[in-house]
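Dropping a structure here in structure tokens format, bear with me for questions.
The complex appears here without one of its protein chains, the remainder shown in place.
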Amino acid sequence: MRIVDRPVDVLRSFLRGYLLARVPGVWMLRVGFGIVLSIILMAILAPIISPYDPARRVDEPYLPPSWKHPMGTNRIGQDVYSRIVWGSRIILYVVFLATALSMSIGIPLGLISGYYGGRIDRVLSMVMDSMYAFPALILAIAIAAVLGPSPSNTAIAIAFVYIPTYFRMIRGQTLAIKNSLYVEAAHALGAPDKTVMAKYILPNLSHTILVVFTLSVADSILTEAGLSYLGLSVTVPTPDWGYDLRAGQPFLLDGMWWMVFFPGLMVMLLAMGFALIGEALSERVSLAQTR
Amino acid sequence: MARGLGYYIFVRALMIIPTILILYTIVFILLRLLPGDPILAVVGTRNIPPEQLENLRHMAGLDKPPYIQYFDYLWRLLHGDFGVTLAIPMGTPVKNYIFSRFPATLELTIFGFTISVILGLLTGTVAAVKRGSAVDTGMRLYSIIAYTLFIPWFGLLLQYFFGLVLGVLPTSGRLDPDISLKTITGLYVLDSILTGNIDALISSLAHLVLPSLTLGIVLSGAYTRLVRNNLVDILSMDFIRSYRARGIRDWKITIYALKNAFIPVITLMGLQFAILLGGAILTETTFSWPGMGTFIVDRIDYRDYNSIQGMIIFFAFFVSLISLVVDVIYALLDPRVKY
Partner (left out) sequence: MPLLEIDGLRIYYYTLSGIVKAVDNVSLVIGENEWVSIVGESGCGKSTLAYGVVRLVPPPGRIVSGRIMFRGRNLLSMDREEFRSILGREIGMVFQDPMTSLDPLRRVGDQVAEMFTTHLGIDRGEALEKAGELLEVVGLSRDYINYYPHQLSGGQRQRISIAIAMSLKPKLLIADEPTTALDVIVQDTIMDLIEGFKREGTSILFITHDLALAAERSDKIAVMYAGKLVEFGTVDQVVDNPQHPYTMGLLHSVPDLWGPRRIESIPGYPPDLRDPPPGCRFHPRCRFRIDMCSREEPELIEVEEGHYVACWLRSSGGG
């Protein structure tokens, strides 16, 4: 058995040993993957699969779904389906940028805090715990409001509020394994702290990181949609699910459901895709740990 | 155990102070040091006489160096002064808005919270007891779907169905406009009970149904998952098996197991409450609920960052208070916690 897994190995074993394996609960993973991959594909193929320019008036406003406009048109006369397709780009961009940012700050800080302990750990933990206890959406609202509406700014706001999630998880796991035999063996061989952290501790956290990653992406998707619903993410006429939902809200109770229904459905599907993957993985990881 | 509960609460209450200080510092740094001039943000690109700009800066306390601003604002906070609004209506104490808006948010969160806990306990218990069955899978799916529901979308679907299609429930506001209610606490349900106003009670409850269901169902997903996983763990524990071997009745064993499974759930409640407040902002906007959330969103449109800062500090205080209460409940329920 290898003691240290490389991330590549984790991914490979995960794909081979799980996605294709016949184990209970694998359907969750497959459905989740299916949803996420289709939406990513949708974003990539947006120019090909969208029939209209998402930012232009292309027909009469308020048209219900039809063959010509499968999801109807909105109050300006834009094609809702085309906006949904292009909108996937914004939310994916924001969420992945945000996740990359919070991981690249939260994970090293968590490693350092858990590994060295002492005063630096106490200070960092206290700051992170305070942030963690605070409503993420409200903090993100404040930051986004100051930065002004743009997808990159939204990503920064979201990144900020998910740093503690990664920090806490990495710190806890580092504490748990830093005294294990193979880490001590690495010390005994004279490996410097940086090497121990990067080569011996971090790779062993990859399963946990994968779980936290999927679950926090699911969460960030809802946060992004929330921020843009409140008008804090994009400016008109950029297509964006959360914003489009808000724009369609005033017409809902006149019976025009399509402007609200489709964007919101997409938000939920995307979040659900990641949540399903995360749920299936966490079950798998906790099973592996109890064995 | 030695010093008693009072001492425990006191010490735990002291721990709120650093939490709030840290959050205050973070918010302060973010709001002052991030690019963008808040005053210019308020007035926009219009040409404004310099003296009026200076006046605005003074009102916002922005005419002093940052470190003085930091302690200045902190000092005023200690006296319950959250600053004044910077945008229309200009110069109103933020405190006034907190007083008028907070009860609405509190009422919504109390109902939403209760619904989420009850739903979570029910679904989680059913899933754990029927572990491995189709019911269990169903409940796990429920948990995921509920968790990933986008609040505005779900709220609007409920509005569409119950407000438009069935036409049985109000979709916005807290009270029918033609009903008058004397407010005492600002919690309309409580006020109508206190004043014996049946019409207002029915109306305020009817207005609460959809928003609190939206919030409650979305937030219940996390409880379902936690209750299920805890209960599954507990049910496989030795002491449950011991209970069975002693011939204790099944329903009693379930209650003992639930009590044990509930302990970690209490810890989650503090965090959940914070998420609930975030969700409340979206819920309020979706249902035009006149609470803190709609106020913040309003202020964002004006870029009135003084109000935003005040509100966030208030939220920080409120969240800390909730986590204190949760900790005390935890200590009371679990004899293993020493205080």
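Order of writing sets the labels: A and B. Residues in every chain begin at 1.
In the analysis below, a residue touches a chain if its C-beta (ideal position, glycine included) is under 8 Å from a C-beta of that chain, and two chains touch if they have at least 3 such contacts.
All values reported here derive from a predicted model rather than from experimental measurement.
Although one chain is omitted from the display, it touches the following shown chains in the full assembly: B.
Among B:96, B:114, B:185 or B:242, only B:242 touches the chain that is left out of the view. Within the set B:109, B:125, B:260 or B:320, the residue that contacts the chain not displayed is B:260. Along chain B, the points of touch with the absent chain fall at residues 236-239, 241-250, 252, 256, 259-260, 263, 333-336.
Everything below uses one rule, namely that only the chains that are shown with their structure count from here on.
For chain B in complex with chain A, the residues that touch the partner chain are 18-19, 22-23, 26-27, 30-31, 34-36, 38, 41, 140, 144-145, 147-154, 156-157, 159-160, 163-164, 171, 270-271, 274-275, 277-279, 281-282, 285-286, 296-297, 300-301, 303, 305, 308-309, 312, 315-316, 319-320, 323. Those residues of chain A that touch chain B in the shared complex are 126-127, 129-139, 141-143, 145-148, 218, 222, 225-226, 229-232, 242, 245-246, 249, 252-253, 255, 257, 260-261, 263-265, 267-268, 271-272, 275-276, 279.
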